[in-house]
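A single protein chain has been omitted from the complex, and every remaining protein chain is retained in its original position.
After this line comes chain A, so read on.
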Amino acid sequence: MSNTQPLQVVYSEVEIGEELPILKKNTSPLQLFRYSAITWNTHRIHFDKEYALKEGYPNILVHSHLHGAFLTQLCTDWMGDRGELKSLEVNIKRFAIPGETLTCKGTVVEKKMVDGEGLVTIDLKEINEQAEVCAPGRAVIKLPLV
């Protein structure tokens, strides 16, 4: 996202089945270290490769909250500054490791007016390079009506 005003998505123009622009993320060991540090997470599985191998994983693992952060960004990039992320549900189905490209996708599956607010529901998926779903999710976003 740049400092220029992005095009604003509005409720009246959104259609069921519409797909959000894809967001790709490539994590690195440094990114995972920084995420452990800023969240004060001492779980070795996220920063100590030797320990992760001992637990049977091929490398350190992407944090569950970092998967959630990527899906959050997919939503906030799309909804623009006048949109409001109301809720987000994320489940972790498969681990991910640094170096893998994670692709975040979203599809509008519902839109409805509730108490004068235009709400859209987005079906979310974060998938790895083998097309396996690491983190499915669902978000509700309030959009400006016009």
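Going forward, contacts are C-beta pairs under 8 Å (C-beta built on N, C-alpha and C of every residue); 3 or more make two chains touch, one makes a residue touch a chain; residues count from 1.
Just so we're on the same page, contacts and distances are computed from a predicted model.
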Missing subunit (named according to UniProt) among the choices "NAD(P)-binding domain-containing protein", "FAS1-like dehydratase domain-containing protein", "cysteine desulfurase" or "Carbohydrate ABC transporter permease": "FAS1-like dehydratase domain-containing protein"
Sole contact to the chain not displayed, among A:45, A:96 or A:120: A:45
Options A:59, A:76 or A:121, residue touching the unrepresented chain: A:76
Absent-chain contact - pick from A:12, A:87 or A:101: A:87
For chain A, residues in touch with the removed chain: 1, 3, 25, 31, 34-35, 37-45, 48, 51, 55, 63-66, 68-70, 72-73, 76-77, 81, 84-92
